[in-house]
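The structure is given below, and queries will be raised subsequently.
Yeah, one chain of the complex is gone here, protein chain that is, but the others are all in their spots.
Here is subunit A:
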Amino acid sequence: MPGIIGRKVGMTSIYSAEGKILPCTVIEAGPCVVTQVKTQDRDGYDAVQLGFGVRKEKNTPSALKGHFKKANTDPKSKLVEFKGFDNLNLGDVVTAEIFEEGEYVDVIGTSKGKGFQGVVKRHGFGGVGQSTHGQHNRLRAPGSIGAASYPAKVFKGMRMAGQMGNKRITAENLQVLKVLTDKNLIIVKGSVPGANGSTVTIQK
């Protein structure tokens, strides 16, 4: 699927033609530079590697410096591979123009990290029992996690406390409301994973 790398700018709302409020996310999409073209012959599959963002020369390893030099561009901070582009050559620039207003895209990002969280926040459990009538310390507990001597184990995938967020999340089928090519911005309906300023990839 062709796509582009971008940066989440933030959320706002705009109005539809009927006057309805549409909550929307503004994404700075591209411009991205083709840093590598993978072909069936050499790499076993066809793909295009795009680069986005600014990386300081002094923070770039020599190996990557050479990689960017081949494409004749400045060092880029983010590299992502996309399939489904045709007729792109090394050093070409991909902009937000590949998207049309009204079409549906998937946006992939890293969700905001919430740290180690209990089951009430992480999985929406209700806790155990009452908060009064002598009850104590069970309010946010997970309850039973299984039976006893049979099956004599806790089933895999049992929902428990653990790390929440800071995970790759795909928001599927978001409608593209506006494409502002002069500013390299696209506006999609709804929310997008991650904090403002975080890197996202947008796929058709």
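Points worth noting:
Heads up, the rule we're going with is that a residue touches a chain if its C-beta (ideal position, glycine included) is under 8 Å from a C-beta of that chain, and two chains touch if they have at least 3 such contacts; residues count from 1.
Heads up, the rule we're going with is that contacts and distances are computed from a predicted model.
The chain not displayed here is annotated in its UniProt record as "Large ribosomal subunit protein bL19", chosen from "Xanthine dehydrogenase YagR molybdenum-binding subunit", "Electron transfer flavoprotein subunit alpha", "Large ribosomal subunit protein bL19" or "Elongation factor 4". Here one chain is not drawn; of A:71, A:108 or A:185, the residue touching it is A:185. For the options A:15, A:116 or A:150, the residue in contact with the chain missing from this view is A:15.
Interface note: of A:66, A:84, A:162 or A:197, the residue touching the hidden chain in the full complex is A:197.
Even with one chain removed from view, subunit A keeps its contact list with that chain: residues 9-10, 12-15, 19, 21, 26, 28, 178, 180, 183, 185, 187, 196-197.
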